[in-house]
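The other protein chains are all here in position, but one chain of the complex has been omitted.
Order as written gives the chain letters A, B and C; numbering starts at 1 within each chain.
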Amino acid sequence: MIIVIKSGTTTAEIERISEELRCWNITPERTEGRNKVVIGLVGDTAEIDVRQIQNLSPFIEQVIRVNKPFKRASKEFRYGEPTEVVVPTPNGFVTFGQNHPVVVVAGPCSVENEEMIVETALLVKAAGAQFLRGGAYKPRTSPYAFQGHGESALELLAKAREATGLGIITEVMDTSDLDLVAEVADVVQIGARNMQNFSLLKKVGAQGKPVLLKRGLSATIEDWLMSAEYILAAGNPNVILCERGIRTFDRQYTRNTLDISAIPVLRKLTHLPIMVDPSHATGFSEFVPTMAMTAIAAGTDSLMIEVHPNPAKALSDGPQSLTPEKFEQLMQEMAVLGKFFSRWTKNNSPTATPKFAPISSTVGV
Amino acid sequence: MIIVIKSGTTTAEIERISEELRCWNITPERTEGRNKVVIGLVGDTAEIDVRQIQNLSPFIEQVIRVNKPFKRASKEFRYGEPTEVVVPTPNGFVTFGQNHPVVVVAGPCSVENEEMIVETALLVKAAGAQFLRGGAYKPRTSPYAFQGHGESALELLAKAREATGLGIITEVMDTSDLDLVAEVADVVQIGARNMQNFSLLKKVGAQGKPVLLKRGLSATIEDWLMSAEYILAAGNPNVILCERGIRTFDRQYTRNTLDISAIPVLRKLTHLPIMVDPSHATGFSEFVPTMAMTAIAAGTDSLMIEVHPNPAKALSDGPQSLTPEKFEQLMQEMAVLGKFFSRWTKNNSPTATPKFAPISSTVGV
Amino acid sequence: MIIVIKSGTTTAEIERISEELRCWNITPERTEGRNKVVIGLVGDTAEIDVRQIQNLSPFIEQVIRVNKPFKRASKEFRYGEPTEVVVPTPNGFVTFGQNHPVVVVAGPCSVENEEMIVETALLVKAAGAQFLRGGAYKPRTSPYAFQGHGESALELLAKAREATGLGIITEVMDTSDLDLVAEVADVVQIGARNMQNFSLLKKVGAQGKPVLLKRGLSATIEDWLMSAEYILAAGNPNVILCERGIRTFDRQYTRNTLDISAIPVLRKLTHLPIMVDPSHATGFSEFVPTMAMTAIAAGTDSLMIEVHPNPAKALSDGPQSLTPEKFEQLMQEMAVLGKFFSRWTKNNSPTATPKFAPISSTVGV
Partner (left out) sequence: MIIVIKSGTTTAEIERISEELRCWNITPERTEGRNKVVIGLVGDTAEIDVRQIQNLSPFIEQVIRVNKPFKRASKEFRYGEPTEVVVPTPNGFVTFGQNHPVVVVAGPCSVENEEMIVETALLVKAAGAQFLRGGAYKPRTSPYAFQGHGESALELLAKAREATGLGIITEVMDTSDLDLVAEVADVVQIGARNMQNFSLLKKVGAQGKPVLLKRGLSATIEDWLMSAEYILAAGNPNVILCERGIRTFDRQYTRNTLDISAIPVLRKLTHLPIMVDPSHATGFSEFVPTMAMTAIAAGTDSLMIEVHPNPAKALSDGPQSLTPEKFEQLMQEMAVLGKFFSRWTKNNSPTATPKFAPISSTVGV
């Protein structure tokens, strides 16, 4: 359920309404949109009559019931106001959101050694990326495949961050590693295979770093939003949804099937920002540039692209990694298309100060 | 197998080589590309030694074996030269191909009555479409659903063609209707559910009108190209491949899943032109504009878009049909994006004369 | 809608009610079950009030609306009475149905030559099969693969029928071949790739031979029953549904995924008899015996098993064909299990006279 507050209502009155709701064992969550203040109600609202709430205050404009299984993740919950995930990085604040330039995340599948990760970071930064990706803990189908360098790789990511000022996105696979990962990562990634690892979702929801939630291999849109709901319900409003290809009947020429219509569908259903990973979606570097351009046309808020200084020698996912040269060329092409859609900044660099206060500050009103 | 001929070889020598090959019970098919002449060899070439062919003439530059199960449909068969499907319409020739402007096909799911189809044709023409789509024979899941007006609808399509000069694309469902359909249609459509109706493929391959081959609901890329191969092998080189969404595990918010990476994959594998149908792929008109724009970014050669004067009252597929107003607006947006990619002509109108001779004339060298 | 008639109602009264309904432009179809007579109503019944019908006669016990999209195929339409498809073969009548022994259909993928098909027929008959399968027209993914010997193969099937007395099941792929096929076949097969070839469905529905309808590669249960509905609606009540594996994400160790729970699901939804084809479902002969046994445990009414005298030299589908020896051994194992479930006759031979009159005679009351 959400409560739309009339324009011009005082903060005190909003606070009074919220206080009243808490007495009913309901948690109010305030969203300040461009035009409206809305209060999302979390808890057992099934039994509550809309008129009961309406009667709380003459400053209540409307009370709306959210009929989807996902509540906080639903577009209604923020009355259509898109979430902006504002991430502080050494280079400044970077904002993921529908009304912001496309954010580019680039880097290798896994962190192999210091030279390699720092070099890649410098190259992707030079090409215009704002985040470095790189796996310390790698989910691999085979126990005999390279599993990532773990904790020591986290240290190398910290060095790359220091050297470039780029934000860091890296995956956490185990609840017991979360503290370590969150210390280094500016955005904590949940991988496709852990999308329904509900213990992990609850724990990343209970910490402060933004979360990148990759779609599971055969997760429906609704499954995916329900997993986001786990994180939101645990108190972390900063969730980015990453489409990375789904598993279908045809796996001969691409590793997965990029579900491009997920973008407009998500836009209809949720306020959360959207990322596309064309590298995992296709599995072959030759298809990555076309799919990256396509994702921009479809309206993505962000892109994650695998870049490796020497793909042929990569310890994992070489075939889908771009060389730094190819990545630079793609960035130039994307910049032109991004500007066409007014989704690219002049230099695409992080801003010194966020345009809006980080959303997390509005939680727990 | 294909034979690449050296530049400057005389027609007489090419004819001599071809004659020789016919004696081996092999059918040579000549392709004149921008730079090279190549001869595709069709028949039982498994036993033939590459050197045997090489020895036929000093004007042979190279002999290449095609290792894919599809031969004529493979990119190698035309040595990378894209096929141009040139369709004569009352308004002039329209060319489907990689180096040509995006061709827009629009119209209702089914032909309902004369007024409706002529009105729609006039409206989509005014908005810039070059072809009218409209079903006379409708493949419907239920025998109790509207099955199309059949033969009488074909007459109405002929009237719409006359009134507007637009080319006509309509589906054939039965081999026994083919002659009637091909009389009216400028391009004959094979629907998704008939993609592996091999009898029908053979028969549309043996007639002269170009063929639009929709991808089956769970057809792999290879299945699809093998079905194109049926048509090509029967003698019809003018095949357009139409991606219209595949069936996956998630059907809650879209009718099918648009497999957008099929475009670059097909581009790698085949010389045939590509169309995208965002209406059937998504099943909801609200997602059609975004997906149409996306398909252009992905490099499609053509788009098929459902337009109905009154979607709410459509006899079939109303929910996925655009109103003429929405279609006109989309055409304007697509024109801007199409020009960005140099895939849109100034007025996007058919040309008085084809830039290249229709490809069909090169068959049977 | 269906009308349940009270026990003891006279034929004249039932005829009177039917006549009345015809005046309303509704086609009544009578089913005589073991306990009840029911009249299925076909036509535009949406507007008719249940009470209007109830008032037609005091001998009407109950009027029930069928709320599924498939009507004639629904279990309700026959008030739970299972359809018995009784097929006259030279050896006698064979009945496919829920209360009858499991019928075994065996034979090669395609008819290769006279000696081969007659020999196979003799062997599968000796092992206890009641029908010979064998393709004259073969739907093949590649136009260059063996396409079946066509009309001449039909003649060879006729010879095998003569030599053994076995019933013949063979596929029709084209409406224009239907008369020829139906002349030889005792049961006409619609292949998986033609399950939604609606023209073909209408035409096999309009002729007299029973129809075996294979499930499409990605057909839902509902799609499949709607295709059966096409045949039933065209006037042919003798439809057998054949599960032959569906297409899923995993195709490494089996060709398709046998959807075994389709059996109890169909049993709940429809009165039509069910066949399972473990050969196409798995694609490997080594898995066929286990899956055949499994299908019996799941309650199938019939099995279709590929048998080839020399699988290694088969012109098509060799890897999934049993040798005659393996088939004989499997028949012995199935006999024991079939008897366990009371679904196997002493000698499993066709009966001289059908236990029940062929159902087709009750149509068009």
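Some notes on this structure:
One rule holds for everything that comes next: contacts are C-beta pairs under 8 Å (C-beta built on N, C-alpha and C of every residue); 3 or more make two chains touch, one makes a residue touch a chain.
The structure displayed is predicted, hence computed values, not measured ones.
The residue from A:Ser18, A:Asn91, A:Asn194 or A:Ser316 that touches the chain not shown here is A:Asn194.
Considering C:Glu61, C:Glu114 or C:Glu222, the position touching the chain not shown turns out to be C:Glu222 (whole complex). Contact with the chain that does not appear here is found for just one residue of C:Val37, C:Met275 or C:Ile296, C:Ile296.
In the complete complex, the residue from A:Thr27, A:Gln54 or A:Thr175 that touches the missing chain is A:Thr175. In the full complex, chain A touches the hidden chain at residues 69, 71, 137, 139-144, 147, 173-177, 193-194, 196-202, 217-218, 223, 226, 229-230, 233-234, 247.
Summarising the interface, chain C meets the missing chain with residues 218, 220-222, 246, 248-250, 252-254, 257-261, 263-265, 268-269, 281-282, 286-287, 290-291, 293-294, 296-299, 337, 340. Listed for chain B, the residues touching the missing chain in the whole complex are 218, 247-249, 251.
Criterion: only the chains that are shown with their structure count from here on.
Rounded to the nearest 5, the angle that brings the Cα atoms of chain B onto chain C is 180°. As a whole-number value, the distance joining the C-alpha centres of chain B and chain C reads 37 Å.
Distance from the chain A centre to the chain C centre is 52 Å, each centre being the mean of its Cα atoms.
In chain A, the residues that touch at least two other chains are 218, 248-249.
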